[in-house]
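Just one protein chain is left out here, and the rest sit where they should.
Which chain is which? They are A and B, in the order written, and residues in each are numbered from 1.
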Amino acid sequence: MIHVARQGRWQGMGRLLLRATARDLRALVVPGPDVAAASGLELAAAGLRLAATPRHANLLLLVGELPGTLGDAALVLYAQMMRPRVCLLLGSAAPAALPISARAELSQTGLLEGVERLRECLSTQAYQKRVDTFSAPILSPSDSSQEENSDAAGDSGHHQMEHGDEGDGGMSFMSMVKVTKDLPRSPDGLPMDRIEVPFGPVFPGLPGGLSLTFTLDGDSVAQVKSETLRTTCLRTPQAGFLPDALLQAVCALDPLTPVSYRLLALRALTALGAPAQTPGAHGDVALLERERTVSHLGWLALLGRQIGFAWLQRRALRLQLACLRSEMADFPTLGKTLRRFDKQVRRNPLLRARLSGLGVIAPQAGLRGPVARACGLSTDARTGDPAYLDLAFEPRRGEGSDALQRLYLRLDELHQSVALVAAVLSRQRPVEHVSPAGRQPELSDGEAMASVETPRGEARLQLMSSGGRITAVEIDTPSRALLGQLPSLLRQQELGDALTCVCSLDLSPWDSAT
Amino acid sequence: MQTFFIGFFGLAAIVFAVAVFRTSSMMRSALALLFSQTALGALFLALQAEFLGVLQIMMMATEMSIMAIFMVMFMMDPGGLGGMDMSHQKRLSMIAGLGAVMLVSAIAAYTRWQELASLSQAAAADEQIRHLGRELLGRSMLVFETAGITILTAMIATTAVAVKVPAENASHES
Partner (left out) sequence: MSVLIIVLGLLAGAYAVALLEDRLTRGSFAPAAPLLAAAALLARESIVTRKPDRLLFETAPVLLLIAALLAAAVLPLSPTLIVADLATGGLFINAALAYVLVALLMAGWGPDGAYAMVGGWRFLGQVIAYSMLIVMPITAVAIRAESLLTTAIVGSQEGWWNMFYQPLGFLLFFIASLAVCFLPPFDRPSAEGELAAGVEAEYTGARLAILRLGRMVLVVSLAAATSVFFLGGWLGPWLPPWVWSALKVLAVAALMLLAGYYLPRVREEHLLAWCWKLGIPLALLNIFIVGVMVLAGL
């Protein structure tokens, strides 16, 4: 059902246009194509093209569960899309105000099915004599959050430069100096009007869900504000979590790396006395390392989109899906392809020029994951894991601290991960996750702590239980600390460089959610 | 035909020139000036001065765009939406404008157009370019080279003045 069709009736020539509208689907993905890819969706195979802004899109594709803030963003984005427009929901829930044209399950078949249905209804109902207008409470002008959530730049252009009330009337030639004397100065001493521009939560070059607001001084970044997603999935209910509910809640935390967080929750529960549900220590390694490969490739695809490197974007996405869909036993055979890919990436001279010297982060305590390892620290939760030590694991380290080193490190880790999985396979056939026991496991009272090296760095989970329920949950994730570094890292960077810096950190808006 | 185009582009140049002062938007003002100059270039074309016309049309596009960014950067309210009065020194400009009009009219009135018209027909365009080349690299070479070097020097000097030496570097050097 197309709730917001375009007004008009079309015949003859119009029919052709109708068919074209149905064939030419430009998708705006919420939260983002990165989440879609991590969920195993191949948008191109469904004939979808990615739109850079809601203005160019006619299909709003909602993937998975949207936390409250993203739901509001989806409403704003939908309002900015041109009619005829449709909305496809893959997954469970969407904001009630959003007119959903079709829903399907979160899988490639679901996507194909949904797109087929959208095409059908677009080619028959895209134009109606009477159209309803779309409105939602968040869109009313009194609601100031609209601008913050909107992806399209809204109105941050010249009309913000209104300064009507200052010294009108007697404004003489030289009063310019007087007018500008209180304005903040750029480093070059020129007073300029600054504009606040939202980047995200749905922005082509940033991870889906990450919402930054840059105060731009010309085209350099003067200030950065970041806003994290607000999720409620880890809010402890009054009576506490049942173990299964906790497992689900932690898994849902980050759609980009569900396996790592599932392992994290399982480990913490096991420490509290629940029966082990993981496929054994080495099986964990295989699952984690495959996800690391998938995640790093997803990051490369995002980087490719951010820096306008179409080849990298497409190639990394294809490899990511191949890794995600491969059977564990076949996974190491991808190693050769990955090595060739790595060589091609490293050989590109412009890529080196583009990334070197950007986003320098000095080695310091508190850094985790690839960002820490790229600048020479050996911070890695895996070094404390007997299963990894058994496989003679040694963390890779880089020798610089810029975006280029982070790229190299992640490329290195791709091969390392494949090698680790191959080593595991040579010892045992890995089983996928053990299916959960039928009844709720018994938990002992007390406190337990577990940690997992996710693709973005170490995540720690602390649980407190009493009476078989979990009463307190404390999670410590890798992206949150990095998010705090953004303002100092981006200050006075050119806009494009600033976004590349952000991208090079591989922040996950999900695991930094509050 | 030629007279029509001369008149048309001449009027266009004037209309755009008026538009420069009728708007408070810096961007519109700069672009109106650009199109006024472009119309002048087209006028040269209509006058069969092909090289001059094309050159004018080409140079003005970049120059006026660069002027536009400086106007937008340095002026308050570049969008012209704040209702700020942009005009100043009205009396002086009126006198200057009037003087210019009188001067131009005087030149037009005292030129012996008949004699000029009988003097020569415009050469073919490629012939003009050849003449121009010989002029630029012959008799007028010194003049043009001097002008060129002077402009280059001015550019370098301006850049040198504008670049602020960072404090730590300055202390190293001294």
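One rule holds for everything that comes next: a contact is a pair of C-beta atoms (placed from the backbone, for glycine too) under 8 Å apart; a residue touches a chain by one contact, two chains touch by 3 or more.
Please read these numbers as outputs of a predicted model, since none were measured by experiment.
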For the chain not depicted, the shown chains it touches: A, B
Hidden partner chain, touching residue among A:E116, A:D219, A:E447 or A:E474: A:D219
Touch with the omitted chain, as defined above, among A:R314, A:R339 or A:R396: A:R314
Contacting the left-out chain in the complete assembly, out of B:S65, B:S105, B:S140 or B:T153: B:S65
Chain A residues touching the omitted chain (full complex): 6, 10, 14, 16-18, 20-21, 23-24, 44, 49, 52-53, 55-56, 58, 82-84, 126, 151-159, 195, 197, 203-205, 216, 219, 304-312, 314, 348, 350-351, 353-354, 494-497, 499, 503
Residue ranges of chain B at the interface with the undisplayed chain: 25, 27-28, 31, 34, 50-51, 54-55, 57-58, 61-62, 64-66, 68-69, 79, 81, 124-126, 128-129
